[in-house]
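Let me begin by handing over the structure; questions about it come next.
The full complex has more chains than appear here; those shown keep their coordinates.
Lettered A, B, C and D in written order, each chain numbered from 1.
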Amino acid sequence: MTTLDAAAASSATPSATTPVAPAPARRRRRSVEGRPRIAVAFTALFFVVLYLPIVVVVLFSFNSRKSLSSFESFSTRWYVQFFNDDALLSSLRASLVISGVAMVGSLILGTMLALALERVSSRPSRILGTTALVPLVTPEIVTGVAALLLFTGLGIKLSLMTVIIAEITFSISYVAVIVRGRLSAMSDDVEEAARDLGCTPFQAVRLVILPAILPALVASGLLVFALVFDDFVLAFFTTGVDPQPLPVRIYSQIRLSISPAINAVGTCMMLVSILLIAFSLVVPRLFGRRDSGLDLISGG
Amino acid sequence: MAASTRDTDVEPTRTRRSASHTRLWGWLLLPPAAWMMAFFVSSIIIVVLLSFGHVGPTGRPVFGASGANYAALWNETYLSVFLRSVVYASLTVLLCLLIGYPVAYTIALHGGRYKNALVAALVIPFFASYLIRMYAWSTLLSDEGLVNQALRWFGLSEGVRFLNTPGAVVAGLTYGFVIFMVLPVYASLERMDLALIEAGKDLYHGPLRTFFAVTLPATRAGVLGGVLLVLLPALGDFVSAQLLGGPSTFMIGNLIQQQFFESQNQPLGSALTVVLMIALLVFMVFYLRSTDRQRRES
Amino acid sequence: MTHPASGTPVPDDVAIRLVGLTKRFGGTTVVDHLDLDIRKGEFFSLLGPSGCGKTTTLRMIAGFSDATEGSVVLGGTDVTSVPPHKRNVNTVFQSYALFEHLDVAGNVGFGLRRKGLDKAEIARRVTEMLELVELGARSKSKPRELSGGQKQRVALARALVNRPEVLLLDEPLAALDLKLRRQMQVELKNIQREVGITFVFVTHDQDEALTMSDRVAIMNSGVIEQCGTPEDVYERPRTAFAAGFIGTSNLMTGTYSGGELTLAPGITVPLPGHPDLVDGSTTSIAVRPEKIWMYEFEPAMVRIAGTVVATVYHGATTQYLVDVAPDVRVTVLEQNLVRSRNEDRWADGDSIELGWQPDHAVVIH
Amino acid sequence: GFSGGDATASASASGASASLAPAAKATIDGDLVYFNWAEYLDPDVLKGFQKEYGVKIIETNYDSYPSMMAKLSSGNEYDVVFPGSKEVAQLRAASKLQRIDKAQLKNADQVFGVNPYFDDPWYDSKSDYSVPFTMYKTGIAYRKDKVTTMSGSWNDMWNTSASGHIFVLDEADEAIGMAALKLGLDINTISPDDLAKIKEALLAQKPLLRGYSTDDINNMAGGNAWIHHMWSGDFLNLVNNTVKDPGNYEFLAPKEGTPLGSDTYAIPANAAHPGTALVFIDYLLRPENIDKNVTYLGYPMPTKSSAAAFAKVSEGHPACTVTVEDLGRANVFKTQTPEGKAARDAMWTEVKAS
């Protein structure tokens, strides 16, 4: 016989010996019954319009003529041209270098900033910290103009380096905001638990905090990479004699006469970004989080 | 008599850290703060200083202390560019809200199982080059472009002039920045307690009334954030006007770019930039005020 | 009037009638052919474990969720396909669901404004209702400035002010801490007595259901296992589930034979007065811990020997764990009427006798 | 950097020293930093150079001459640039170019000694600092199927029957030049009266315009433009490579005269690899490369042997032809005084902004 304690019958009492599934967490219903057809139709239309130019880019990248308004027949000549165009390729390379270096640099500085902002409460440091977030709300043209004047004013030659510096300055804030969101969602207790278990403050950061914010680092790193890779305005103002970043090159072509090879470039860029996004969705899963990098990007 | 209970107070949130701890983290602030000082704050200061300078005889910018640039801006042409930019940006914000809110709402509340996929689908195009997408629009909307070809094919119209109009510029801006409206609104809808909507209906409000009386106010923070995130880049943009605009769609961004790269009048360009910054600062202060009030109330 | 599905007329004193109410999500049936009458002015509780379908039932009554089958009759009218904003029913949500952008008075008056009442009337009724829930002084506060208990009262006032036929409450006290919950239980009960509105109250806290309700329905996996007064369901549980879900119960299973239940070889419990039981059948009985005596037995009592294995002091009561057979442990509750003088009556390992009145051993079917 | 006061002194000092420096030798001394319009040389020619000499070409583009000047004046180090004649004059005056020793160019005879005009052009006395590249003409392109009322004058840019389908090049000089020629004024005028008249004409034109743009080829091909203020080479590109129905397009050199110009090869004073730059210019002057570039660009070059190639690309469009004789006859954009330039820029900005 048994002593039935409240509802031993209702659910297998989580006894210690039998492993139980996670307690049925109180689910929040996240949808409303009944779908308003108009809203769904509107959203569908929105996605059609959103993807229309992209479809055009992909389509015309396979056009056999130079025309961008009438499709003649299928051909891969623009891809061939793209992969034989040294200037385009070197721009692509330059963009990859800029994005990569800016990503690493802004990850390091932005994570430092996020940690400090989350932990330091003194007034001057908070003001400093807030200043670092201003680029987030400054139009790029202002940042670009300011960077150009700063570099030429100091007599610094414009080069890939200046582009990278400007891009890092602009990206730090993104990293800081995303990483900080993760940090503040993390209980202080975790860090104290590490100290309690014999970690010095530094070890606590290395062994506990960094692993815990890794998904945020991955997400913000990918976001920064993608943003910098596509950034035109800052690069336009700060680029020098080195091979121009891809967007700047595209811009100088657009202003004169565009070659459909650009559509091939665009198609390739989009493929890469889809891969990046898929990656950022998958990576947090690898670390077993239910939240994805996308939630972080979308601020969810 | 039985011990009485009172309403337990809402527990105060608190941060608890020892002083030595804080000092350690303080050092971490140093490198990013130094970086921002060296490359951001100082550059903004240079812009402000140069806006009081003039162009030297060799075409180089020279620092000075005259307000001539600002005086030069005070004429009908420049004022009308400012006015136009503000109008375009405001229309863009409005359109983004009208388009972005229903989309965010549908995804957040009716996305069901596809929610994450839809958000991903939303983000992907915005990582494909902005310039290329804009250019694609210009070819799509051209008089003999696909859209007009389709209209003619369906016999709907003899061709509409989309391109090189103010409408095209605003549409381009909207297309470019609508995601900055969708994402914060989506996030705030996700955070919202859905019981609120039911509470509205429970209290005799039909679906539409519930939306305006309950849902919209509950997502105010997201809407305000979206407004700011759209307004800022829209006001500074010069690509949309350049690629999709006509003869009379010049915006502040174009003007600044013109001064820096065509006329090579950097001091005047700096003055324009400063004015743009001040205009945005006004919006920022307004935004911070309203979110701050919200925070103080909590 | 006549109910379309049941065919029988709905009596005047029935506030809600559920007829064969069923809800399926995809393939799974979450609420399964519920038939239930709730009387006017009644404090009716739906009690059951998490996921048993309580919320779903409530949501179908309120109209937030469509019934897959069956119908909901409110005050004699079939409202199965009436949208929520047209039902004369109000809900108090577990999360309160207060409108953050409105102050307390704005929240409470929210429903009245839609009813087209004039401003003075609205103000009068809001004030009156805030007095009732003792929040008269906070009418200008925003929800986030209120404590949990105060929010709860605003949510209540917001619903009650509309004078609905029925008030639905979905675990309204679950988010409050124990002490506050006790206090709000008393207040809620008083308010219900005062306004006389039918309350349908969802909870998974059995003590809450027992102390507050006129009637309790015990739900499990979408069906109602037992429905009756608190005494009914506590003292005379009809199923093992009901016995176990409400309070603690000593469930003893054995073989019935000639007025005795054999728990283990040589260990029998007298079980008189059950002529309906078949000899040799496996039978379970449930005895509440507080119904078991440890001394001063009365003549008619059933008696059984056991060994004390643990004593847990709870302040007002002491709990004894007594082994009456290998693997058969019985919990006995004793009020500490005289505790401070005799201290523990028994030490662990003592052999004692337990006894209970025959009709306190409920046979579980 | 910026100067705290007027920097003329230091600028001219450094310029003086540059002009005294010995000209570079045509030997490979590093990769080539190349600064040009996008796609403004046949890619095959560039590829051939890299292959033949084993060096890399690091390519950077500008989208207008002013922005090229802006980049040059911000101190960027390029090895070879392609300035227009007006820019050469400006750069030479500012001592931003290196002297080019003709003896270093094996193929110098392709361009020098062919036309007296280029042996001592107005923008660069004795062609000491530049080598002639292409010649161009700015005229009007139009759709024969859409517009039938062309008069052969600059007034066609104000043609009301193409209202909403007219584009003007988005360049201060070109736009001002167009209006000046229509009004019978000097295209280089800086007189306030003239500029006021020009402004008035440009503003009057605005309601008829579809836009200001340098993307002339696509504006025509996309059907938005019926009348386009256009460079001759772009027109040939349009009809030869872009559209399916070249017969519908026509180029017109207005009777008031057209702005003419020539581009050059030049080596900036601060070039890091002037030797490679010289080798590159010499390579471009090879007759076969000249022919390729003429065919690719659609612009004639003032060289000994390229006439045949140009005749081929410009077949059927005689108006696209530019001859050295034309160049001699005025209508060439020249350098203005700083004040004059500022006045023209300000006027242009106001036209665009209003």
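Criterion: a residue touches a chain if its C-beta (ideal position, glycine included) is under 8 Å from a C-beta of that chain, and two chains touch if they have at least 3 such contacts.
Owing to the predicted nature of the structure, the values given are computational and were not obtained by experimental measurement.
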>> Could you tell me the overall stoichiometry of this complex, given each chain kind is only shown once?
In response: A x1, B x1, C x2, D x1
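Here is the rule we use: only the chains that are shown with their structure count from here on.
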>> Tell me the chain pair with the top count of C-beta pairs in contact.
In response: A-B
> Which chain maximises the distance between its CA centroid and that of subunit B?
Replying inline: C
>> Distance between subunit C and subunit D based on Cα centroids, please, to the nearest Å.
In response: 89
>> Roughly how far is subunit A from subunit D, centre to centre by C-alpha average, rounded to an integer in Å?
In response: 41
> Quick one: subunit A and subunit B, Cα centre-to-centre, how many Å?
Replying inline: 18
> Which subunit A residues touch at least two other chains?
Replying inline: 68-70, 148, 153, 251, 254-255, 258
> Residues of subunit B that touch two or more other chains: which are they?
Replying inline: 50, 139, 142, 144-145, 260
>> Which stretch or stretches of subunit A touch subunit B in the complex?
In response: 28-32, 35-36, 39-40, 42-43, 46-47, 49-54, 56-57, 60, 68-70, 109-110, 112-113, 115-117, 119-122, 125, 128-129, 131-132, 134-135, 137-143, 145-150, 153, 165-166, 168-169, 172, 176, 188, 201, 226, 230, 232, 237, 246-247, 250-251, 254-255, 258, 262-263, 265-266, 269-270, 273-274, 276-277, 281, 292, 294, 297-300
>> Taking the touch rule as given, give the residues of subunit D at its contact with subunit B in the complex, in rising order.
In response: 2-8, 11, 64, 66-67, 69-70, 73, 94, 164-165, 168, 172, 206, 209-212, 218, 222-224, 338, 342, 345-346, 348-350, 352-354
> For the complex, which residues does subunit B have touching subunit C?
Replying inline: 5, 7-10, 193, 195-196, 198-206, 209-210, 213-214, 217-218, 220, 297-298
